[in-house]
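With one protein chain removed, the remaining protein chains of the complex are shown where they sit.
And now, chain A:
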Amino acid sequence: MGFLFEDDNFALFRDGFLQTIELSALSALLALLLGTLLAAFRVSPAPVLRAFGTAWVTIFRNTPLTLLFFAVEFGLPALGVHFEHLTFATLALGGYTASFVCEVLRSGINTVPLGQAEAARSLGMTFGQTLTLVVLPQAARTVLAPMSSVFIALPRNSAIAGAFSIGELYSAQQTFSDRGYSIFSIFFWVACAYLVISATVATLFRFLESRLAVAR
């Protein structure tokens, strides 16, 4: 159990932990922005936008995440796009999570009574104004609980990035295994680290829920 505090093991573990947080935070940001945009696309009056949103969700939600990482890490360079590994990982993880954010938000939009949008339109609001000022704020408050599930899953999904040149907790675990420490103690600490991250996200969402949730 105490192996973590020997040699330079703690430094490796800490770097992995911070890298997991950094990747998760960047991906969460991308997922939130992109997911909201996609949700707007999916309910927009323009068929092309709706098709784009549907295509994104279909492809990204139904593809195994490892395959998406492969596609981004090996496919984009083949098309002449070169980024840092962290950027690639953020794109893969963020793009994947965005499809879930989009669907959660869309389910929230469906809970907002149609009359609200009609009322907004009869006041002369454009589609954009209706969505951002009337529908989305109510939708977002409704879906806080399912949204927290999406963002709790994200840091754990980020473990896949360890196989794609990101020095996060998963790759730290591999190094420890190779150094010959017992699997049980390695996974004990790694699991604790993920628990800390997930619990923080959960607490944050619970706070938001207590402040913002819609009482119906």
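Quick notes
Here, a contact is a pair of C-beta atoms (placed from the backbone, for glycine too) under 8 Å apart; a residue touches a chain by one contact, two chains touch by 3 or more; residues count from 1.
Everything that follows uses one rule, which is that contacts and distances are computed from a predicted model.
Only one chain is not pictured, and the protein name UniProt records for it, out of "NAD(P)H-dependent oxidoreductase subunit E", "Flagellar basal-body rod protein FlgF", "Glutamate ABC transporter substrate-binding protein" or "Inner-membrane translocator", is "Glutamate ABC transporter substrate-binding protein". Here one chain is not drawn; of A:A71, A:M125, A:A153 or A:L208, the residue touching it is A:A71.
From the set A:F13, A:Y96, A:F151 or A:F164, the residue in touch with the chain omitted from the display is A:F164, counting the whole complex. Of the residues in chain A, those that touch the hidden partner chain are 46, 48-49, 51-52, 55-56, 59, 63, 67, 70-72, 74-79, 82, 85, 162-165, 167, 171, 173-175, 177-178, 180.
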